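The structure's right below; bear with me while I get my questions together.
All protein chains of the complex are present and in place, except for one that has been dropped.
Take a look at subunit A:
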Amino acid sequence: MTSTRTAPRRQAAGHLFIAPFMIVFVAMLVVPLAYAGYLSLFREQLIGGTTFVGLDNYVRALTDERLLGGVLRVAEFFLLQVPLMLLLGLLFALALDSGMLWLSRFIRLGIFVPYAVPSVVAALMWGYLYGPEFGPIAQLAGTLGLPAPDLLGGDLMLGSLANIVTWEFAGYNMIILYAALRAVPAELYEAAAVDGAGAWRTAWSVKLPALRPALLMALIFSVIGSFQLFNEPQLMQRLAPSVIDSAYTPNLYAYSLAFTSQDLNYAAAVSFLLGLVIVAVSYTVQLALTRRRT
């Protein structure tokens, strides 16, 4: 009898605890999303007003070469940048965890600090370093008698952006992986030691498998981050306006459509499609990695 009396009360308490989150979640995410979805079904013109156009905006987006170009570019960026960044993060985490570094706290902080720098500031700073004539990199090349690399030119821009993003986020991923490493039970190491495993063997056979869930999470975050690339290219646009156009990344394109072209409806459709692409890629990544484990 007691159980029937306490069950509803416990339920009410649960709802109460989750309410603040749900309110913010609905107000800040669900409602805007639904509204954006609603908007994407209309077309508003400076002359002629608003008309219902059904899925026209989506049809237009699917055949929009500028959008497609942007999606392919961020996919290329993802393939180029993410493996490098995760590998660096992993190496840093393993090195710190090995306990063989002097000043490890200091080093950990040093690697993490770029993540504390706002990406806007980071992009401005790197933009200065990349400067084709008076930037330090170009000056160094000049001193050595080498031609200055055109880091802001069309060929190298994607690599230059990848460098900034790697610099910003390698430390962040290192912290995630390092935390996962600290959570590995000591018995496993003891067992490995008893079996005669050295440091490398322990890293390969004990630490890496233990890191798999953390790596997967870092990878999924990176998928989302890559496809949403915005701050860095937007700031570099000022330095290299002829290389980075308004459709350089899909996010930048959606922003330009909304705020430059005054086409909120089409921007909403583009944003929705981008969201779908991100969900699809994230899911594929997750599926591929978890299947391999089993």
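Here, contacts are C-beta pairs under 8 Å (C-beta built on N, C-alpha and C of every residue); 3 or more make two chains touch, one makes a residue touch a chain; residues count from 1.
What we mean here is this: contacts and distances are computed from a predicted model.
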| item | value |
| --- | --- |
| UniProt protein name of the chain not shown, from "Copper-containing nitrite reductase", "Multiple sugar transport system substrate-binding protein", "proton-translocating NAD(P)(+) transhydrogenase" or "Zinc ribbon domain-containing protein" | "Multiple sugar transport system substrate-binding protein" |
| Touching the absent chain when the full complex is considered, from A:P20, A:G49 or A:G196 | A:G49 |
| Residue of A:F106, A:W204 or A:F259 in touch with the missing chain, whole complex considered | A:F259 |
| Residues belonging to subunit A that touch the chain removed from view | 28-29, 31-33, 35-36, 39, 44-50, 81-82, 85, 118-119, 127-128, 131-135, 165, 168-169, 172-173, 218, 221-222, 224-226, 228-229, 238-242, 245-246, 256, 258-262, 264, 268 |
